[in-house]
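Here the complex is missing one protein chain, while the rest keep their positions.
For chain A:
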Amino acid sequence: MSRRRFPWLSYLVVVTGAVLTVVPFLDMVMTSFKGPGESGTLPYRFLPEAFDLANYRAAMDQLDLPVLFRNSVVATALITGSVLLTSSLAGYALAKLRFPGRDLIFRLVLSTMMFPPFLFFVPHFLILVHWPLAGGNDLFGRGGAGLTVSICALAIPFLVNGFGIFLMRQFMVSIPDEVLEAARIDGAGEFAVWWRIVLPQTKPVLVTLGLLTFVDAWNEYIWALLVSTADPDVMTLPVGIQLLQDYVDPTRTMPIVMAGLVLSVLPVLVLFLLLQKYYIRGVMLSGLR
């Protein structure tokens, strides 16, 4: 067959591309072990002189890593949990319940995906600052910092996701109505039908959506940067590591930054490698990443 005529050329192209993809990661890991005066000097050397954990210890000391981790974990967990819950609830209603206004609401959900995130940075921040009765604000949202000084601020704009609802709805539509009807006749309420019959059947999609949401939330940078400017106590890993750039000893800055980056990237990479089947299906379905 003609398209299998040059496999060696194919191997050359694919392996070269893969090397180009992986080398920056290797450079990150190698640099994270480099000692003072070893990085950023000429001539460039790929390997460090010794694999020594000093930079990792420095990153731990310099940053409040446990706090950064906690903030990242809390925000990511809030977002992922909320997206899964709201998407599967709304998805079920839109897929399997009959009620006036269903098509209109479905179209609304679809249209939310059209608005780019940058449109919302400014108004979301203002809404959180002026949130009534929070962070020293009065009933009309005046006087204090509002919700921007709470760890919830990291999560709030991402708690509901139009794509998530769409995804859940598309999968729930294919569950046979007879199964649900039988359970209803059996006396199960809608909540029980959703919880005991629909959710177990959509487990793979829930994993996919959860993983996509987790990765996005863990990696989110711009919004977290905004919120932590208002309140440094809610700083997340990406924001904190970016700040490491101002480390006092310039000969060691980059290796320490790289050590912090390795630590922050590791959880997501491990999760991705374990569950990549689900993640890749999610990307195929969204086509958005």
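Simple rule for what comes next: a contact is a pair of C-beta atoms (placed from the backbone, for glycine too) under 8 Å apart; a residue touches a chain by one contact, two chains touch by 3 or more; residues count from 1.
We adopt the following convention: contacts and distances are computed from a predicted model.
With the options "Sugar ABC transporter permease", "Putative membrane protein", "Molybdopterin synthase sulfur carrier subunit" or "Fe-S cluster assembly protein SufD" in hand, the undepicted chain maps to the protein name "Sugar ABC transporter permease" (source: UniProt). Among A:Gln62, A:Ser150, A:Thr208 or A:Ser264, only A:Ser264 touches the chain that is left out of the view. The missing chain, though absent from the display, is touched by one residue of A:Gly17, A:Pro36 or A:Pro204; that residue is A:Gly17. Within the full complex, the residue among A:Val149, A:Leu167, A:Ile197 or A:Val234 touching the omitted chain is A:Ile197.
Contact between chain A and the absent chain runs through residues 1-7, 9-11, 13-14, 17-18, 20-25, 27-28, 31, 39-46, 85-86, 89-90, 92-94, 97-100, 102, 105, 108-109, 112, 115-124, 126-127, 130, 141-142, 156-157, 159-160, 165, 178-179, 181-186, 190-191, 194, 196-197, 200, 215, 218-219, 221-222, 225-226, 229, 237-239, 241-242, 254, 257-258, 261, 264-265, 268-269, 272-273, 276, 279-280, 283-284, 287-289.
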